[in-house]
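Missing here: one protein chain of the complex. Every other protein chain is in place.
On to subunit A.
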Amino acid sequence: MNLEEYKGVFIFAQQVDNVVSGIAYELIGKGKELAKDLGTEVTAVLIGYNVKDLADDLAAYGADRVIVVDDPELKEYRTEPYAHALASVIQKYKPEVMLVGATAIGRDLGPRVSARIHTGLTADCTQLEIGDFPLNPVPGQEQKHNQLLMTRPAFGGNTIATIACPNFRPQMATVRPGVMQKLPKVEGAKAVVEEFNPGFTPNRNYVEILDIVKSVVDTVDIMDAKILVSGGRGVGSAENFKLLDDLAEAIGGTVSCSRAVVDAGWKPKDLQVGQTGKTVRPNVYFAIGISGAIQHLAGMEESDLIIAINKDESAPIFDVADYGIVGDLNKIVPLLTQHIKEVKAQNK
């Protein structure tokens, strides 16, 4: 493998139902930084059917070039034709870096492609930078420059690994959604658009999609929820939980509660967090109007991020909270909901 042949930063521009997913823009934003360090450009690879007109959107967020693979076989995501499409693009254009979003689609596609073209892949990265490998010179070993250093949490987030792929190209990574920043949209920006079709011959690896179900999940088991909006006695009434419902809806979370709320009859027992309820470990736990007795803390203190809202500044919940607001939840929660909606609208 002649590593010198490989140039450029490529990102897989995921689209579903002919709408570009947000992760594609995040990857372009990150790709721009990497490309600057490498003195090269960012190319978005757009795969689908009748998706050519999405190229402008990718350009508006900073893609210098868009490679479009457009074919009826690519209407819905299926592993085999998409892997064939992306692997063919890589074989033809020889990028130095190939980034894929760590979505359900990307986590399926990334490893398939990396195995097909025989290169390294780091999954679910949270940090990417260009640097030297090894980081510090080791006697008797060549220190390579301009390597992609891919950092990811491993062992359930208990350790952080930085991984390089010095001997094979492209250096592939799937990137955790929501970590990278997209660039401000530049209206009317244009990118170089190239069409490329490697040809598709259905084989036995082509799965047949029977049905696509899009369900709005009403009740998530609170133990599976990534974001919990949890209310305590401070919420005041069953009706007032609407504030928390709104916040949960805006942020894509699930409502849970403390024992006091169950006792008051405002919420069912299966939403109770704590020693006598469920033990949860979400990424984000909002403790709203919860004083934070140990009986409750025991059920949620392992959450990655705890945000407390309570009018009593000496409430024990603040001892475990990463972020805390002392104040009236009736004022704070609606403002928070509104702000989250605004940010989400901007990111659409």
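As a working rule, contacts are C-beta pairs under 8 Å (C-beta built on N, C-alpha and C of every residue); 3 or more make two chains touch, one makes a residue touch a chain; residues count from 1.
Quick note on the criterion: contacts and distances are computed from a predicted model.
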I notice the complex is incomplete. Of the names "tRNA 2-thiouridine synthesizing protein E", "Monovalent cation/H+ antiporter subunit F", "Acyl-CoA dehydrogenase" or "Glutamate synthase (NADPH/NADH) small chain", which is the UniProt protein name for the chain that's not shown? "Acyl-CoA dehydrogenase"
Sole touch to the unshown chain from A:Ile117, A:Ile130 or A:Ala293: residue A:Ala293
From the listed residues A:Asp263, A:Asp304, A:Asp328 or A:Glu342, report the one that touches the chain absent from this view. A:Asp263
Based on the whole complex, identify which of A:Lys52, A:Arg116 or A:Arg233 touches the chain you can't see. A:Arg233
With the missing chain put back, which residues of subunit A would touch it? List them for me. 233, 259-260, 263-264, 291, 293-295, 312, 314-316
